[in-house]
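Omission of a single protein chain aside, the complex is shown with its protein chains in their original locations.
This part shows chain A:
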Amino acid sequence: MNVPVGNLRSVQVLGIDAGGTMTDTFFVDQDGDFVVGKAQSTPQNEALGLIASSEDGLANWGMSLHDALAQLQTGVYSGTAMLNRVVQRKGLKCGLIVNRGMEDFHRMGRAVQSHLGYAYEDRIHLNTHRYDPPLVPRQLTRGVIERTDMMGSEVIPLREASAREAARELIAEDVEGIVISLMHSYKNPVNERRVRDIVIEEVEKSGKKIPVFASADYYPVRKETHRTNTTILEGYAAEPSRQTLSKISNAFKERGTKFDFRVMATHGGTISWKAKELARTIVSGPIGGVIGAKYLGEVLGYKNIACSDIGGTSFDVALITQGEMTIKNDPDMARLVLSLPLVAMDSVGAGAGSFIRLDPYTRAIKLGPDSAGYRVGVCWKESGIETVTISDCHMVLGYLNPDNFLGGAVKLDRQRSVDAIKVQIADKLGLSVEDAAAGIIELLDSDLRDYLRSMISGKGYSPQSFVCFSYGGAGPVHTYGYTEGLGFEDVIVPAWAAGFSAFGCAAADFEYRYDKSLDINMPPDAPEADKVKAAETLQAAWEELTRNVLEEFKLNGYSADQVTLQPGYRMQYRGQLNDLEIESPIATAGTAADWDQLTDAFNATYGRVYAASARSPELGYSVTGAIMRGMVPIPKPRIPKEPEEGETPPDEAKIGTRKFYRKKKWVDAQLYKMESLRPGNRVMGPAIIESDATTFVVPDGFETWLDGHRLFHLKEV
C-alpha cells in the first residue's frame, strides 16, 4: 500500500491460496502492509507456481525471495487440489473393510448423495438425480463378521479369520490404502482396532507398504455413511496431498524458511501438513474470509459479525457470534456426506456472474443458479456469453467501469448489455432497460438481505447487535443493497476486500480440534450421583481428546504448557436428533453443580436458536459429543493503523464522474480511486470507489468514511 523504506522491512506472514488456475500469495510485513502475488498454478509440482507467485508479489517491495523467506515467521497454505482430486475421482486406489453384509452401503450413498448439492428445482425433479461413483468400488470392499450395538455391547464377536481374509484379498489387489469402518465403533472401538491390527500385521507380512485407517482413530462420530466417507478421504485424497505439502514445505525450506507450513482446515483453524486428520483440509477459499473477519473482530472489539462474500457464482454468509464461528458437524461437500466439523457457511447460488432468465412457463424472474463465472456476462464480447448476468445489469446502471474491470485487463461493452437486457428481459416484462436492470438488482439485493436476516434470526439474534463485513470481488458493489434497512450496528468494507480471504488465511490460529460421539442420557429429575457420573464421563472424553490434541502439537514441536485448551460439548433434549454445539463454561467437569452449568448453558442457547416455547427440559438431556480444541499462539498480520486526516478526500482521489441509475433516475456519481483515499476521509453518495479488483458503490442516501485501519464504514443518512 505505502511506499516502504526497503531495508527496514521485515516480512512476517505468508498466506497462500492455490486455486485451480491461479496461485495467489499474500505477504504481510511487521507494519501490516502487504503485497499480493499472482502466478499460474502448476498442478504437476505446485511448489513451482508458489515460488513464481511469491517472486511476483515480493517484486512490489523490491525484495528477493531469499531475503523475504529468511525473515518469514509463518506460512499458511490453502488450496483446491484435494477437493479437485475428490470431485474428479483421481484419488488413490483404496480398499474398504466394513461389517459383513453391509458391503453395499458406501456405494448406496444413503440415497441423499443422489441429489446433494442440487438447486431446489432439480431436487424435486426426479429424472435429474444421479450418483457419483463411490470413492471405493464395491469390488474393493470386504466384510468382516462382527457386530457391536448402539450401546457399545458386542452382539457378534469378531471372527478374526474373516478380518485376515479380507486383509489378504485387498493386499493382493494392490490397494494403496485400507480403510476400516465398523458399526458403532465410535462407541466401542475395540473390535475395529483389532481388525486394524490384523490388517497391519498382514500388510507387514506381505512386505508392501499400505497405510491403514480405522474410523475410530480418525472420526469417532455416529452415522456410518459420514464417518466412512471421511475416513476414506484420508486414504483416498489426503495422503497424496500430504506428499504435495511436504514437497512445498521442503521447496521453501531450501530457499530459506525455518518453519513448517500450516494448512487451512474445515474447523476454521490451521493444522500442520503432518497432522493425522488431514482430510479436514479439503476445504479452502471462503473460510479464509470468515477467519479474517473473526481476527479483525478480536482486534477491534466486534463480538458479533455477519461475514458476507460475493464472488462470481455465489453469495456466502457466515456468522460469528460472541467471537465464535458456528460449526456444522455433519456437512456435505463434493456431494458426499461427511463427519468433519466445518465452519458453517451458507451459500446462495447468486453472484455477479449469475444468469438472469424469465421462466418460459411462468415468466417468473430467475437468478441463477448457474453462472457465467469468470466470463462476466454479455458485456464481455470475447466471453461468448449470450445470456444476461448480474454484471450486465451493473454495466447498464453505471456501477462498473467498463475500462477498469480487473484493472483494465478485460474490456467491457455497455451497449452489448443494454441490447441483451432489452430483448431478454425488459421488453418481455414491459419495462425500460434501466428499470429492468435496476429491478433485477433490487430483487437480488432483497434475496440476499432476507437471507442474511433469516440466518441471524435463526441464531436467535437481531441485526442490530451485528456488524456486517462485506468483501469478495463483488461484495462491495452490493453492500448497500443487502444491508439497507436491516439496521446493522455497523457495515464495514475493508479496503483490501478482494484479498480478504488470503488475509484471513494468514490470520488463522494454529488450532487442532478433536470430536468424539458420546451417549450420556439424563432424566430431568436425575439424582446427584447420576449427574456426577455424567460429568465424569464427559471429563474422561475431554481427557482422551486432549491427549490427541497435545500429540498433534508435539509433532510440531510444541509442549503441553504452550497449548491453550477449550473444551466443548454437544447437547440435546433427550430423544431429539439434533444437538447444539456449546462452548463449555467450565474447564473441567466432575460435580453435579458442573453438570447443571452445562445444562443451563444449553437451555440458554436453545431458547435463542429456536424459540423459548420449543425448550423441552422436561424430557431431560443428552450429551452426544465431546469436543476439545487446542491453540498455540503464532504470529499474525498486524492490522494497519494510520492517523486520521481530514474529512475531505484529496483531489488526486477524484477520477471523474459516471452516469448512475437508481430509484428511477439517472444521477452523476463521483468516482474515486480507492488507494488514494486517506484515513478520515468521508464520501457522500452518489459515489463509486474503484480499485483494480473491487468496486465499492455508495448510492445517494448513503455515506462512507475510511478509518485508520483502512476499513470503510457505510451508513444510511
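In this section, contacts are C-beta pairs under 8 Å (C-beta built on N, C-alpha and C of every residue); 3 or more make two chains touch, one makes a residue touch a chain; residues count from 1.
To be clear about the criterion, contacts and distances are computed from a predicted model.
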item	value
Name under which UniProt lists the unshown chain, selected from "ABC transporter permease subunit", "Hydantoinase B/oxoprolinase family protein", "Adenosine 5'-phosphosulfate reductase" or "Cbb3-type cytochrome c oxidase subunit"	"Hydantoinase B/oxoprolinase family protein"
Given A:Met22, A:Val190 or A:Ala614, the one touching the chain that is not displayed	A:Ala614
Contact residue for the chain not shown (choose from A:Met22, A:Ala70 or A:Ile156)	A:Ile156
Selected from A:Lys38, A:Lys90 or A:His125 as touching the chain missing from the view	A:His125
Residue numbers in chain A that touch the chain omitted from display	99-105, 108, 110-112, 114-115, 120-127, 129-131, 138-139, 143, 145, 147, 149-151, 155-157, 159, 183-184, 222-226, 359-362, 364-365, 429-431, 439-440, 442-443, 446-447, 450-451, 454, 458, 485, 573-578, 610-611, 613-614, 616, 619
